[in-house]
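All protein chains but one are shown at their positions in the complex.
This part shows chain A:
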Amino acid sequence: MRAHTQRSMFASMAAVMVAFVALVGCSDGSSTNEADADTSLTVGLLATPGNLDYTTTAGAAIPQALLYNVYEGLVKLDNDGAIIPLLAESWTVSDDGLVYDFLLHEGVTFSDGSPFTAESVKFSLERVKDNWTANGPAYLDPIASIEAVSDTEARITLSKPSNSWLFNMSGPVGTMFTESGLADLATAPVGTGPYTVSSFKTGDSLVLAANADYWGEAPYMTDVTLRYFTDATAQTNALLSGDINLVAGISQFQLVDQFKSNTDFQVLEGASTGEVTLSMNNVSDAFSDVRVRQAVMYAIDRQAVMDTANSGYGLLIGSMVPPTDPWYDESLADLYPYDPDQATELLAEAGVSDLTVAFKIPNLPYAVAAAQVVKDQLAKVGITADVTALEFPAVWLDEVFSNHDYDMSLIMHSEPRDVTVFAAPTYYAGYDSPSVMAKFAEADAADPTSYIDMMKEVTTTMAEEAAANWLYLQPAISLADADLIGVPKNTPSLALDLSTIAR
């Protein structure tokens, strides 16, 4: 009995060892991936989608993966932020700016085989108001009626002219759906895009395959795997080891430099729409006085914050406008130069001394790093910032965003053209300027040229009134294998457009 036990123990140990020898032996060159390596792409991303339904689930992760890849709208944004045709071949706008006539591409089908026609336009856009709960259904409020004139002609009439409406149509709310494809939006999206979803595992990966029946030019990459990481170092290690081909949007910039000196890789630096914002609760006791907010503007050396938190990567902006927006004004970056004396003076003028503020930040690496510098700089002008890092998203959303229970916070606002959202008096910043809101409305209804001028004017006003301290624009830095071409550099929209990537 004993001998038997010993023998079987040795046998199992030997088996394990054999297994490990075999394992090491097959470790190189055993890639059993059947897809052609040349047309397969693996992308490393950080935020994972919880599900695939952006009609009811917020967050940038779902549109990043699906918009323009699986789902399409009538129009899209190109990489420089210009509105270009997508499912609409062309369109005309009536002189009063109210009637949009879209001419649609012919022969377009959804991935379930159903045809895309003007009826799909009517169905999809009418569905938004009642069925969408996330990603800004209110963006389509200007629509008064939608008419399917013929299979390839859709007429959309607005209740008032709106310059922002067509731009917003390039985002998630403009997505075209088919009635037969709504059964399982959370896992099986059906769109007209160049890719279809072949598998999705939340927290791990989303696999896309080229849509064989795509109406447009077929994408170069036929198999795309989006792999989700929780750790930026793991993400860059995966690129270095050859597991992935592209890191789209690195979040920890100290990891970038090692790729600059490595000829196997390329570093692409572009502009995002993510304004890293030091928000001041405009209705709090601490910051209701504009002079105190302006004091904070002068007290912060934004370059120093960017150097510490972002390893120097980024762009000083001074307003909530990135360079991809037509009303970007680069001079605003110098509106409040670093001037602690001026800050002290403004505080004295406002009769404030020994100010202590509740500085509640999300527990995200960039916010924690930046907040420390901000705290030190505020201390130099006599403002004590009590930093609390709140669990993100759950607790930060609850305390700061929903309950406005804070004096100061620091977070990146990543949605495109979110300055109008930020200005709303009910928003967490508590900035309440009826004239600014009126001006935004007026600008939206104006002719396209005046629109830009007026937007420039009103965003300047917000900066002058120190509605918040827009510290810097987060850079869009992508790291890629050296042989990849057509990798989108900027992120003017939420989408990661895979259709342009090739080798």
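By our rule, a residue touches a chain if its C-beta (ideal position, glycine included) is under 8 Å from a C-beta of that chain, and two chains touch if they have at least 3 such contacts; residues count from 1.
We adopt the following convention: contacts and distances are computed from a predicted model.
Undergrad: Quick one: the chain not pictured, UniProt calls it what, "Sugar-binding protein", "ABC transporter permease", "Hydrogenase" or "Putative solute:sodium symporter small subunit"?
TA: "ABC transporter permease"
Undergrad: Check the options A:Gly242, A:Pro337 or A:Pro448 and report the residue that touches the missing chain.
TA: Checking the options A:Gly242, A:Pro337 or A:Pro448, the one contacting the hidden chain is A:Gly242.
Undergrad: Based on the whole complex, identify which of A:Gln64, A:Thr117 or A:Asn135 touches the chain you can't see.
TA: Answering carefully, the residue with contact to the hidden chain is A:Asn135.
Undergrad: Could you list which residues of chain A touch the chain missing from the display?
TA: 13, 16-17, 23-24, 26-28, 30-33, 48, 50-51, 53, 56-59, 133-136, 186-187, 201-205, 227-231, 233-234, 237-238, 240-243, 391, 393-395, 397-399, 401-402, 415, 421
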